[in-house]
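A single protein chain has been omitted from the complex, and every remaining protein chain is retained in its original position.
Here the chain labels run A and B in written order, and each chain numbers its own residues starting at 1.
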Amino acid sequence: MLVWMGLLYACTAPTTRSPEGTVRIRWARDPENLDPLIVSNASAYEVANLTHCSLLMGREEAHDFVPWLAESFPTVKHLGDTLLQVTYRIRPEATWDNGTPVLARDVALTLKIMNCTGLPTEMAQAMFGFIRDIRLDSADARRFTLVCAGQSPEHIRSSGDFSVLPEYILDPQGQLRTVSLADMRRQPTLAAAQALARRYQRLQLARHPENLPGCGPYRLSAWQSGRYLTLRRKKSWWADVYPAPPYQLQAYPATLIYQVIPDAATATLALRRGEIDVYGLMPAAEFTRLQQSADDRQRLAFYTADAYEFLTASFNVRQPVLRDAATRRALGFLFDVPALIKATQQGAATPSAGLISPRMKEYYNDSLALPAFRPAQTVAMLRQAGWQRQPTGRWQRTSVQGTPQILRFGVSYRAGEPSFETAALQFRAAAEAIGIEVELRPTEQAVLSRQLQAGETDMCIRNYSGNPFSYDFTALLHSRGIGASNTTQFSSPLTDHLIEQITTTEDTRKKRLLLRKFQRVMAQEMPFMVLYFLKYRVAASRAIGVVPVSGLKPGYEAARISPIKTPL
Amino acid sequence: MTILLPPVKQRLAAGWLVLVVLAGLFAPSAVSPPDLANINQPPFQGGHWLGTTSQGLDVGVSLWQGARTLLLVSLPAAFFTLLAGAVLGGTAGYWGNTRLRITHFQLALALFALLLTGLLLTYFPRFAFWILAGVPAAAAVAWAFLPGSTRSATRLALPLDSSILGLIALVNSVPLLVLVVAAAAVQRPSLTGVVALLSATCWPTPARLMRAATLQCRTQPYVEAAQAAGIPSLRILWRHIGPNALPVLLVRFPLTVAVLISLETTLSFLGVGLPAEMPSWGRLLAAVRQAPPDWWLILWPGLAITLTVLSLQRISGSENRR
Partner (left out) sequence: MLGAVALRHILRTIVAAWLILSVLFLLSRSTADPDSQLRNMVESNSRMGGLLEQPATSQQLLHRYGLYEPLFYATWQPATGWHWHGVQTQYHRWLKQLLHGDLGYSYRLEAPVWDVVKQALRYTLPLTLLAAALSIALALGVATATSYRPSARRWFIRVAHILQSFPLFLLALGLLLLLANPDALSWFPAFGLGPADQESTGWSRPGLLLYQLTLPIISLVLGSFPALAIQLDGALRHEFNRPYIATARAKGSSPAGIVWRHALRNAVLPTVTLLTELLPSIVAGSVVVEVVFALPGMGRLLADAALNQDFPVLLGGVGLVAMVRLGAQLLADVLYPILDPRIRPEV
C-alpha cells in the first residue's frame, strides 16, 4: 500500500526545481543555537554573518580583513606599552530595519552585553575580553575608539569581528549609555545591567533569532530545528544604495534555504535529484564520482578551492619515547603522503613542508623538503637517536634515567573519519614493517579532546584549520598555550620568542623572514608533521549561477551566488 | 510438524561452519599493509581476487581475518547473552517476588560480602581477580555452615522478580548508542570490552523470554508435584523447567548471532568497537558507505554472513527437533 501511495504521489508531487532567486544549500548540522553571544557551530556562524554585520570582515583574496560596517580600516594608536587605541567610523549609509542609522552607541551596547553578568558571555569574554573600553566621539555619532589591552596587530583585526546588535531593541530608553564597560562587570550587578539581562533573555534568541534583526542583508523567516532554515533577503537593505557594491556588501539570492541532511550519501542523492542546489565540503570520492558521470556534468558545476585546513600527525612531546626531535623526525618518513593524497583526496590536496599553506607564496618556506616516504631513512635516523634494534625485531634504547625504553606508542584519531583512519593504517603498516610497535586508537570526539587536553595521547592524527589573515601561533605552539590548544605540549625559548615577534611585527618583509625561520625551526623540532593541505569541494546546480568558493568554511559564499548562467 | 532435512544440506551447513572455524584458527595475525595504489578495485583484477576497499584493504584477506573476529567476538557474546538471559530470566520467573526467602543473617552476610568486595577493589585493584573469586566463595561457605541459616529464624522475601525486571528496564532504557559512548569514555575498545558490552546490552530480551516461559512452566502440574515432593528448587529448574523452557531460547541462538554481527558492525561504524586493525565482516560491510557503487563490499561479506547464519540456524534447528 505504501508503495502504491508512493507511486501516486510520485506522479502528483510538485516539481523540485526551485523558483528564480532561491538557493537551497545542504547543511550537515543544525545551527542549534542562534544566540549571537554563543554561535556554537559553523552553521550558526554562517547565519550570523548573513543576518548581522560586523565592523570588519575577513576577505580571503585580500589575505586580510576589509571594512564591512566600518567605513574604512581603523586607525590605530599605541598608548604607552600595553594599550592600543583602535578608531572606527561606521558607514553613514548603514541603517537598522526601522530606518534609524547604525551608530557608535550600538557598538557600545554590544560590548556592554558581552560584559553583562547573567548572560551567557563566556565565549565573548574569551574572544573579546581584550577590549577594555569604548570611547564615543562627542562630535561624530558614528565615530568611536576601542581601547584594547595588548599591542598585537591581531587584536586590531579581531576588535572588529563581532556582530553589532541594535540598541533600539535591547535598550530602547538608552539607560546604559552612561554606564561604562568596567561598571558592567562590577559586583554587585547594577540595576540597569540586570534589566538589560532580563530584556535580552526575554527575547529567547537561542530559538527565536528573528526577535533581534541585525543590519545584515537577510532576515530569518522560518526555522524548523533539525530540518531547515530559511533566510529571506530584505526588500530594501541599506547597502542597496551602492550602484556597484563592494565584495563584502553583495547579497544576490532572494531566498536562501538551508536543508539539514546529516548523511553524506543522502545529500549526494538529494543534489542529483535536484532537491538541493549547493553541496559544500563534499567528500572527495563522491565528488570525483559525480564528475565522471555525463548526466551529472550536464546539470552540476564543480568547484574546488585551496583550503587552509591541513592534516597533521601531532606528537605528544612529553611522552618519553617521543621526547626527542630526532625520533619524531624519523617517524615522519613513515607517512606515504603522495599515496595518501591519491587514495583519500583523489589526488586533490597539496603536500606541504610546514604549517603555512604553500599557496601563501610570500610566507611559505619553499626551501624545506616536502614529506617523503623513506622507511630506510627512518631506520638510519632511529639509530642516530640512540635506538637499537633487538633480536626480537623491536627497537630499544636506554633513557636518561637509565631505564630501558621500547619504541612503542599509540596513534589516536577521531573515530569514523576515513582520511584519518587510512593515514593511521598506512603509518601502522609501515611502522610494523620495520619493527615499531603501533597501536591504533580510534576515539570518540569528546573523549579524544579530553585526552588531548590531559596529555594522555602519544600521537594523534587530526586536522588543524588555519586562515590567511592571522599568523598568531601563540595558542597552538607557545608555552602559554599548554593546557589550552597546545596539545603537543611543545615549547622552547626560541620558538616562544619567534611566535611573539611574529605576532607583534607589522613589517611584511620582517614578518616574512621570521615566518620562514619559524617554519625551519618547526621542521627541525617537529611537534607535529603536516601531511597535506586540503581542498574544499563544492558541487552546485548550474541553474543557480556561479557559486563563489573559498578556502574558508563553509567553502562557498551563499550571499554572493549570482544568477549568471555558467557555460557548459 | 517437524521438517526432515536432506542430510546433504545438513552436512553442507556443518562443513561451512567447520570451514569458518578453521579459517578463524589459521588466519594470519599480521595485518597486510593497505595497498593505496589500488583502492576501490573490483574483484578478479590484479593481485586482489575479491577486490579492495576504499582504504586499499584486500577484501579476501579481511574476510579471512574476519572469521577469527567472529570466533572471538560474536559467538562468545551470543553465548554469554543467552547464558545471562537464561539464568536471570529463569530466576525471576521461578522464584518471583515472594518465593525465595532468606534470614536476616543471610541478608547481612550478603551485604557485608558486597561491601567488602567493593572496599577491597578500591584499595587493591591489582588483585581484582582474587578478590572477585575469593570473597563470594568465603561468603558461600559461611552461608552454608554458620548457625543462623537454620529454618527456625524469621525470613525475608527477596523481590528477585522486581529487581531483575528493574535491571532489564534500566538496561533497555538507555539507547545503545548512548551506552556505547559512555562505555567508550571509560575504556579504550578492546576484545573483551566489546564482548562484555555486547552481552551486557543484549541479555534482556532472552531474559524476558525465559522468564515468560518459566512462568508458564511453573504452573504445570508436574512442577507443582515436584515442589510438593520437596525436590530442591535448583533441581526442579534444571530437570523440569529447563528442558521445557530452553527451546524458546535455542530458537534464538542463530538470531542472536545475527543480531550481534549487525551490532558489532554498528559499533565498528561508530568507531568504538573493535580495534581498527582488526578486520571484521561487519566492518567490511560498513566500508560500503564510503563507496556506494562498490558492490563487492556488500556481496562477499554479505555472502559469508548469510551462509554462517543459515548454517547455524540449520544446525540449531535440528537440535531443537526432538
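Please note the rule applied: a contact is a pair of C-beta atoms (placed from the backbone, for glycine too) under 8 Å apart; a residue touches a chain by one contact, two chains touch by 3 or more.
Please read these numbers as outputs of a predicted model, since none were measured by experiment.
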Touch criterion as defined above, residue of A:476, A:498, A:529 or A:549 at the omitted chain: A:476
Touching the absent chain when the full complex is considered, from A:115, A:145, A:230 or A:344: A:230
Among A:129, A:351, A:386 or A:563, residue touching the chain not depicted: A:129
Absent chain, residues of chain B that touch it: 1, 3, 96-98, 122-123, 161-162, 165-166, 169-170, 172-175, 177-178, 181-182, 185-186, 204-205, 208-209, 211-213, 215-216, 219, 247-248, 251-252, 254-255, 257-259, 261-263, 265-266, 269, 282, 285-286, 288-289, 292, 298, 302, 305-306, 309-310, 313
Absent chain, residues of chain A that touch it: 2-3, 5-10, 13-14, 16, 18, 22, 24, 30, 32-33, 35, 38-42, 44-45, 58, 120, 122-123, 125-127, 129, 158, 206-207, 222, 224-228, 230, 257, 259-263, 265-267, 269-270, 272-273, 275, 295, 308, 444-446, 449-450, 453, 464-467, 470, 472-476, 480-481, 483-485, 552-553
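Definition applied: only the chains that are shown with their structure count from here on.
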Where chain A and chain B are represented by their mean Cα positions, the distance between them in whole Å: 44
Residue numbers on chain A that touch chain B, as the complex places them: 265, 283, 285, 289, 336, 339-340, 342-343, 414-416, 418, 421-422, 424-426, 428-430, 432-433, 439-444, 446-447
Complex contacts: residues of chain B adjacent to chain A: 30-34, 36-37, 39-40, 54-57, 181, 184-185, 188-189, 269-272, 275-277, 289-293
